[in-house]
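Following: one structure in structure tokens, then a few remarks.
Every protein chain of the complex appears in place save one, which is left out.
So, subunit A:
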Amino acid sequence: MPMKGRYPIRRTLEYLQKGDIVFKNTVKIMTVNYNTHGELSDGARKFVFFNIPQIQYKNPWVQVMMFKNVTPAPFLKFYLDDGDQVLVDAEGKDHKDISQHVKKILGKSEEVLQAEELARMVHSNPANFGPKKYCLRECMCEVEGQVPCPGLIPLPNEMRGKYKSQMKGTEV
């Protein structure tokens, strides 16, 4: 059963997670102005269609706004934290060129991304047990090869304190 819509691959988690562009911390707002008709806006239209979901997925705290048919020429505008504004012309450009240009000027570089990932890995130790939010496992019973959870399968009598105390009582 195929997915609904044109290019439904855009609506898969794998596609969203493959987004390249992670903005620097100063970028707060991204605005895309484009036109619905005309060949010059074609690259911008494709950029909005294919790349905006990826960008928004990777940058959940950046406000992305689209404006249609406001100006004759398509462009992107970024509003940074200090009040600076960056204008990127998108007239006649291909959507891949636009995304690469944006990544070059306002995206975090590969080294920064890898350093952040290392920091995250260092911060979270997979050997810890705890709540699902912070650790991988909550209890030893979840690990294969260990004693299963007594809530599901009753423990053998040798390991039950109640049985042991009963036996001690009857013996002595």
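By our rule, a contact is a pair of C-beta atoms (placed from the backbone, for glycine too) under 8 Å apart; a residue touches a chain by one contact, two chains touch by 3 or more; residues count from 1.
The rule is short, and it goes like this: contacts and distances are computed from a predicted model.
Colleague: Among "TBC1 domain family member 7", "glutathione transferase", "N-acetylglucosamine-6-phosphate deacetylase" or "28S ribosomal protein S17", find the name that the UniProt record gives to the complex chain excluded from display.
Modeller: Listed in its UniProt record, the absent chain's protein name reads "28S ribosomal protein S17".
Colleague: Just name the one of A:Met65, A:Ile105 or A:Leu155 that touches the chain not displayed here.
Modeller: Checking each option in A:Met65, A:Ile105 or A:Leu155, the one touching the absent chain turns out to be A:Met65.
Colleague: If the hidden chain were put back, which residues of subunit A would touch it?
Modeller: Contacting residues on subunit A, toward the hidden partner: 11-13, 16, 28-29, 31, 35, 37-38, 52-53, 56-57, 63-65, 67, 69-73, 75, 77, 79, 81, 83, 87, 89.
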